[in-house]
Every structure is written in structure tokens, then in C-alpha cells.
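To start, I am sharing the structure in question, which I have written as C-alpha cells.
One protein chain omitted, others in place.
So that you can tell them apart, the chains are marked A and B in the order they are listed, and the count of residues begins at 1 in each.
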Amino acid sequence: MSEKTLTEVTYRIRRFDPDGDTAPHWEEYGIPYSAGMTVLDGLWKVKEMRAPDLAWRSSCRMGVCGSCGMLVNGKARLACNTQVTELGGDTVVVAPLPNFDIVRDLVPELAPMFDSHRALMPHVIREDVQEQEHPTGEFWQSAHELEQYLQFSYCIKCGCCMAACPTFATDALYSGPMPLGQAHRYNSDTRDGGFSARKRVLAGEAGPWRCHFAGECSRVCPKGVDPAKAIQLMKRELVLDYLRLHKQHRPATVAKKATETKRREGIPEPPAPTV
Amino acid sequence: MMRDQKLWTWHLAAGVVILFLLGLHMTVMHLNVTVPLKGLNPAGGHPIDWQNVIARGKIGAFALTYVVLLGAALFHGLYGLRNILFELNPASWLKRTVSIVLLLCGLALFSFGTWAAIAGFSLAKAM
Partner (left out) sequence: MIESKGHPNRLGIWGWLGGGRWGVERYLYTLHRLTGLGLLTYFLLHILVTSSRALGKAPWEQAMNAVTGPLFKLGEYLVFVAFAFHAVNGIRLGIIELGFGVGPPIEPVYPYRTSLDVQRPLAVGVLLLAAIIVVMGTLNFWVLE
């Protein structure tokens, strides 16, 4: 339906009140359409005009914070990142992200996802703790090395991939696309030395072996992070590691300061060092 | 448990082995007209006719491929089944039971099939 003909939209929302309801149920709300309306804008309209007790999570409304992941017309996506007209009709069907418990209405309980995330140590791990805590400079990394993980670092942890994953639909012990993607993001960071530590989880049942490349995570990811790609690349590393062919890299060293070199004319001064 | 890294690598390797051996097996059994292989269906007729079974059974290397295929396919298939069952998220005691039952079934069928392959080979040789 085009912007011009659309004057009213119906929101069909899956609602659940933990204090009163035993099971979720569907409610319908009609609201006026206005040009450029996103699914999130519509939810605010519903709250203003029809259902003041409607609950959901959202914050930045520009696809950056990762709060408003929900099931919109059967697909996990960000409510703020989805135009109503994009859905091709005058009905917007909104449900909480599946595979997570429902706290209330459209609010999913994401804590289990973050538990798996934490278990995979999503941070740079190094032996030189002294240098990490009291840095004397920056760790050296080339632009090419940055590209090996940059795509995966755009993850906003919205949980859409977890809602789309067929394995995670039954297997609560599987780490899932987001935590695995983030584990690979750090495994492939040249500043990191945590491969063996993360392997304690990755080599077992919670690891990437539960992924069969149905590809839904990469299909729904609103940031183009492509978790399925990260997971397959990670499987290669782990198989090579089992075959003892994995190239163990030493975590990058502190980069030399550019004090000895002479500056060319006309190049502006760099900003003051942050560390 | 650090086992899936190891088991899955073998699952994949077994898949490659099966690809060649079962490819051969299927060509012999079901592509015998479209892709005839010399000497593996010498009596003509249907590949499962006794004369053909015996003729294949006489070839020691062929009997050996059956034992390899048997082992590879049992491991590949049963590990695949175990994966599917584990994804249903059963209780940990049930997982242990499933692992043990599948392992025992696999070993039993492997012993039995290997016996059949060797006995079949000796029988064909004697004829």
C-alpha cells in the first residue's frame, strides 16, 4: 500500500500481563497513519490513544541501541528500523521476540542470551594484564587485521538472530548466533589471546556445532553483521585447532610512538592521545 | 565437555569417505544401466541377483570398502541422530543414556556387519 492511500493502520499486538494473564492473547488497535511512520512510532500512537498500559523496550529510535527487537509480521526486526509501508498492507502484527520468555507484552527476557555472551568472554584477553590496566600505548593493528572482525563488531545485541535461529528454538544450552558471533569477533582480533580460554565453551555442546546454516540469523540481522558467516569461520578455526594446524598468533604488541620520525609540512597535528 | 570439536570433525571426515564409497555403492546398485561399471555386475540382470553378489564378494578390496563404509556411515549417521536428539534439549541423564545406547548399537551393528562382510567374502571365495 502506498503512503497516499494509507490513512489508518491496524496494530495486532500480542499482549501478556504477568499479574493477570495465564497466557498471551491478541488485541487489535486502529490508529491513524502519518507519513514516514515506523512500527515504533505506531506503538507510541497506540499507547497514546488506545492502550496506555502497553509495554515494550525502546530507546534510540535509530537502529543503534538494539532495544526494540520484536517479531513484526512474522519476522524478527527492529521496530524503529521498519517503516509501516514496508510491510505492504494496512495491518501491523507485533509479537515479542520468540525463544525468550515474555516479561510483559512486547518485552522479552534477554538475560539468558547475555549469560551465554558473558560465558564466551567478549573482551580482549591478554596475559600482560599490567599493560592492559595501565597502558603505555596502543596495541598495534593493521587496517587489514581490523577488517577481519570489524563487520562482527557492529552487533547491537538486539536478539533478532536468536529469535530466528531454529536450533535456539529448542536448545536452551546452545550459545546462539549473537554470543558465537561475538566470540569469533574477539578470537579474530589480533590484539586478543583468548582463543584457548573461549575454546572451553566453544569445543563443547554450546559451541558452533549446533549451527547447520539454515541462515535465518544473517537474514534477519538489522545491522548486516552476518552471524552465520562468523560461525562458519569459527568452525574452521576450531577444526584446524583439533588437527593441530591452527596458527597460534601472539597478541599484538604495543605500537611504537612516532617520536623519531620527522613530520612532513602542512599536515595538521593529531589530537592529544587518549591513553 | 570438549568433545564436539573432535566428534564433529570426524563426522565431517566420515561424510567425505561416505561420499566416495556410497557413491560407488549406489552406482553399482542403482545406476547399473546408466553408469555400468566393469566387473561389478558380471552376470548381468539385477545387481542384487545372487550371481552378482557372489562375483562382487570375491573381490577382497571390495569387501574391505564395505567394512569402511559400514563404520563411517554408522558413526556419521548415529552422531547426526545424537545431535538432533540433543537439540531437543533433554535432561542431562537422558543425554548420557542416549549417548551410551547409540554407542552400543553402533558397536553391535559394526561387529555384525563386519562378520557378514568377512563371512560373505570367504563364502564367495570358496565358490
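One rule holds for everything that comes next: contacts are C-beta pairs under 8 Å (C-beta built on N, C-alpha and C of every residue); 3 or more make two chains touch, one makes a residue touch a chain.
Everything quoted here is computed from the prediction, not taken from an experiment.
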Touching the absent chain when the full complex is considered, from B:37, B:64, B:84 or B:107: B:84
Per the touch definition above, residue among A:158, A:220 or A:252 touching the missing chain: A:220
Sites on subunit B contacted by the missing partner chain, in the whole complex: 12, 15-16, 18-19, 22-23, 26, 30-35, 46, 48, 50, 53, 57, 70, 73-74, 77-78, 80-81, 84, 88, 109, 112-113, 115-117, 119-120, 123
Hidden partner interface residues of subunit A, rising order: 16, 18, 23-24, 74-76, 96, 98-103, 108-109, 111-112, 115, 147-152, 154, 163-166, 168-170, 172, 188, 211-216, 218-221, 223-226, 228-230, 232-237, 239
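Here is the rule we use: only the chains that are shown with their structure count from here on.
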Interface residues, subunit A side, partner subunit B - complex: 167, 170-174, 199-200, 202-205, 207, 209-210, 235, 238-239, 241-243
Subunit B to subunit A touching residues, read off their complex: 1-6, 8-9, 12, 83, 86-89
